[in-house]
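Below you will find the structure I want to go over with you.
Only a single protein chain was left out; the remaining protein chains are all shown in position.
Letters A, B and C mark the chains as written, and numbering starts fresh at 1 in each.
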Amino acid sequence: MSVTYLEAIREAQAHALRDDPRVFIYGQDVGVFGGAHKATKNLAREFPGRVLDSPISEDAIMGLAVGAAIEGLRPIVEMQFADFSTVGFNQIVNQAATLFWRTNVPCPVTVRLPFGGTSGSGPFHSQCMETVYAHYPGLIVLTPATVEDAYSMLLEAVAIDDPVIFCEHKFLYYHLKAEKLPSEALPVGKARIAREGRDMTVVTYSAMVHEALEAAKELAPEGWEVEVVDLRSVKPMDTDTVMASVARTGRLLCVGEAWSWGGVTAEIIARVTSEGYGLLDAPPQRLNAKDTPVPYHPNLWAAHRPTARAIAAAARKLLRL
Amino acid sequence: MSVTYLEAIREAQAHALRDDPRVFIYGQDVGVFGGAHKATKNLAREFPGRVLDSPISEDAIMGLAVGAAIEGLRPIVEMQFADFSTVGFNQIVNQAATLFWRTNVPCPVTVRLPFGGTSGSGPFHSQCMETVYAHYPGLIVLTPATVEDAYSMLLEAVAIDDPVIFCEHKFLYYHLKAEKLPSEALPVGKARIAREGRDMTVVTYSAMVHEALEAAKELAPEGWEVEVVDLRSVKPMDTDTVMASVARTGRLLCVGEAWSWGGVTAEIIARVTSEGYGLLDAPPQRLNAKDTPVPYHPNLWAAHRPTARAIAAAARKLLRL
Amino acid sequence: MLQTVLEPGTAENTALFRETYLAAYRFMLLARLLDDKFAALWRSGRIHGGVFLGRGQEALSAAAGVSLKKGDVFAPLIRDAAGRLAFGETVLDAARTYLGSALGPMRGRDGNVHRGKPKEGYLPMISHLGAMISVVNGILLARRFKKIPGTVGVASVGDGATSTGAFHEALNQAAVEKLPLVLIVANNQYAYSTPTSRQFACRDLADKAVGYGVEAGSVDGTDLDACLKTVGRAVARARAGRGPQMVVATLLRLCGHGEHDDAGYIDPKLKKTPAGRDCLKVAEEHLLRQKWAESATLTAWRSEAIHEIEQVIAQVQREPAPDPFAEEWRAISSKQLSETHDESEN
Partner (left out) sequence: MLQTVLEPGTAENTALFRETYLAAYRFMLLARLLDDKFAALWRSGRIHGGVFLGRGQEALSAAAGVSLKKGDVFAPLIRDAAGRLAFGETVLDAARTYLGSALGPMRGRDGNVHRGKPKEGYLPMISHLGAMISVVNGILLARRFKKIPGTVGVASVGDGATSTGAFHEALNQAAVEKLPLVLIVANNQYAYSTPTSRQFACRDLADKAVGYGVEAGSVDGTDLDACLKTVGRAVARARAGRGPQMVVATLLRLCGHGEHDDAGYIDPKLKKTPAGRDCLKVAEEHLLRQKWAESATLTAWRSEAIHEIEQVIAQVQREPAPDPFAEEWRAISSKQLSETHDESEN
């Protein structure tokens, strides 16, 4: 038996619902239908009254979740696609994110954002929003790259007393399988060395971890050993692990599927160069999606986002610097 | 006779309305009342039918502006405070910003965002939103720091065929005065050396330019000559001017009033270090607001945002590295 | 885009109405067959991403399209294949968008129902529900500004979209500005899987109108005759300066939300209500009963439509896909202001 990334997300929610009576799920079509992506399949049946279909009202969905959290519940909100969270944006960044700071009352809301590009999904069903949320104080932004992390980090997200933006990558939903669900895990806030190497560090997260690993494999026969760091959480960001890796390799390539301006990749570079400047033997580099909306056509899409091939090419250039 | 930053904004709008029949202004209380900040004072009277009070509907305000732009008009939208643009966020980043790319039809909408901290304004009337808008492809994000730029850049914004997020700093509204309105100006997209110096480069924008200049003055008697670069526009960002300055000084301190994570300061550092690594004699540094909402109390507010004093302190540290 | 008369009163009007009805029917038929074709192409893997059909909603949609004139504005939603054609979209543009042709209006940048030609008053939707209504308002306001009289704008939404803040703000905005907006609500009983009982609590969506100070009409969305009259009247009232109009149609989505969806959640009982009728069949029966067309004519029209569709699809399948190397990776129109900083050149 194997478990997909999507099933891991479902299982984590089932687990949370089972273990904690304060947990409930709220979002469009999450009930009997099981959600647009089937991430809540059967949960409405298993947990009657605790998996609620919402109207198409992202602002009110988020507001309701904050109210329930004030009252001690632990809501999980599913946005049908991350892109639609823009209409619930205010409640996320101004209501949820500021509550604790203003009032000392914690706001344990988990917002699940099915995000990222898949072929043919186009500009409004593909976006990466981790950057804009991470910019705001008061939010925790998680970006699991593996089945195991999808499971353990979602469980942890629900347990965290702060609003968590849980960025689950739609491309990984079916593409990624594991043998079984994990029984232990790195804590949120710790990055993971996804592959060891001594020649260069690639720092990335979510779906791009797999592209980076692919690129590292491609480079191995050429004699390059590329270390891949999976951030897991982009806010907080585990600068220590990144820095330690760069200290070993002397080279840094940051890869993100999001747009470049002010993205995770810029943030990593800013941290590494300001705090660990001497560690670098070559200029830090970044590779991101192109600065346009995400295109619909598979040909354009494949060129718009970083791929293993593009990462390998960027890495080769950097290794030669 | 002198002109304030706020008057310059009013004058630019009057000028645009006078010269171009396609221009109109839309926003809450912008009509007879002249706007919450008085930036449209008398314009409704001078230009009947072209300065329209809107309902409290930021989403619809932005949508209407896009429609009018499609039809060839050149709307200027005033958000009452930048903070409230979060409820018009979707129409800005998904409707306005993508229109040209999707359809080849330009979207000449200017969105005026009165932004930034002033004493006693608190978490919801003080925010800096340049970072989140600059992250999105399709938007131009301007951040004038002087009376002259407020005027000339707003005029240019209205003339630009793309959506422009015009970040006008509320702190500068009354604090800043010039002798007269400028007759010529640097084009949008070009940064300005606000003060020359050879020991260090401080890159910043908007209200922080004045804090940085203040800091530079403070450091002069100590023998340090600090160069201050005013970005003027954060997207596009004039990397060349920044790089040339860093090439001269070897030291880079980036200052932003916005939150640090993924901010303008991170973006500058990422660009300078990846493209001009050899230019630096010391690690690049940044100074931003603290990672909490903007506090209400003047004492907290003064400590939350970077000030001349804090910039001088950070500069001294960096000069010693 | 034919203008519907208000009431089939005089003999002349009867003839005109019949003509409109026939035209609308043919758009319905073409839309249904085009939708079927897209569904088939999707099943065979030739279309990437989603395919969203208007099955069961063609009467209402076609009525919107034929009620508008050149120069009017139309912001269709996902189930508006018929209205798009009636408003003037070609099968070619639809096919090019679905198949991602580089020659299509969206040039492969956006696909499926996300298509339009803004400069022709035909708005390409963004996915966010409710977001197009205020854009229509903007065009209508601009026309007033430019002193171009008589424009009407139709925005089309589903029952689910009425729950969005965007819907509310835009309808209120149109009412305050007294814009000639016709807001058509296709209440097809579900928003994806969500039944109306979880979407709103009012008795009838048309009850919303009074709270905005706009006029409203309700209509059986499966009956082309009623749709033409109700939508036509609303368009005429808007054109006459009576401000925003709302039309709420009752019908049932006779397909999945998208082609990936088997719609197993649809209450079988609903299918047996009048709302569950197939509007295309209803219209055909009406045509035959009224002797406005013979059975053989209907068959001929169907063959014609199929022929057109097959030809277009064959052509589009030979057209070039967008070339990422030739693509201009730039989101703003001001070349001189686009970032020179290009990641891909790193």
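Remarks
We adopt the following convention: a residue touches a chain if its C-beta (ideal position, glycine included) is under 8 Å from a C-beta of that chain, and two chains touch if they have at least 3 such contacts.
Quantities reported herein were computed from a predicted structural model and do not represent experimental measurements.
In the full assembly, the chain not pictured is in contact with A, B, C, by the touch criterion defined above. Within the whole complex, the absent chain has one touching residue among B:Val3, B:Leu43 or B:Ala314, and that is B:Ala314.
Although one chain is not drawn, the whole complex shows that of A:Val30, A:Ala65 or A:Met129 it is A:Ala65 that touches it. Within the set C:Gln199, C:Ser218, C:Thr250 or C:Ser334, the residue that contacts the chain not displayed is C:Gln199. Across the interface with the omitted chain, chain A contributes residues 24, 54-55, 57-73, 75, 87, 90-91, 94-95, 97-103, 105-107, 137-140, 160-162, 188-189, 235-237, 239, 271, 274-275. Interface with the hidden chain, as seen from chain B, comprises residues 28-29, 31-33, 36, 53-57, 59, 81, 83-84, 86-87, 119-125, 260-261, 285-293, 295-300, 302-304, 310, 314, 317.
With the whole complex as reference, residues 163-169, 172, 175-176, 178, 197-203, 207-214, 243 of chain C touch the missing chain.
In the analysis below, only the chains that are shown with their structure count from here on.
Rotation angle for the C-alpha superposition of chain A on chain B: 180 degrees, rounded in steps of 5. Averaging Cα coordinates per chain places chain A and chain C 36 Å apart. Separating the CA-averaged centres of chain A and chain B is a span of 30 Å. Residue numbers of chain A whose C-beta contacts span two or more other chains: 59, 83, 86-87, 123-124, 285-286, 290-293. Across the assembly, chain C contributes 106, 109-110, 114, 126, 128, 165-166, 330-331, 339, 341, 346 as residues in contact with two or more other chains.
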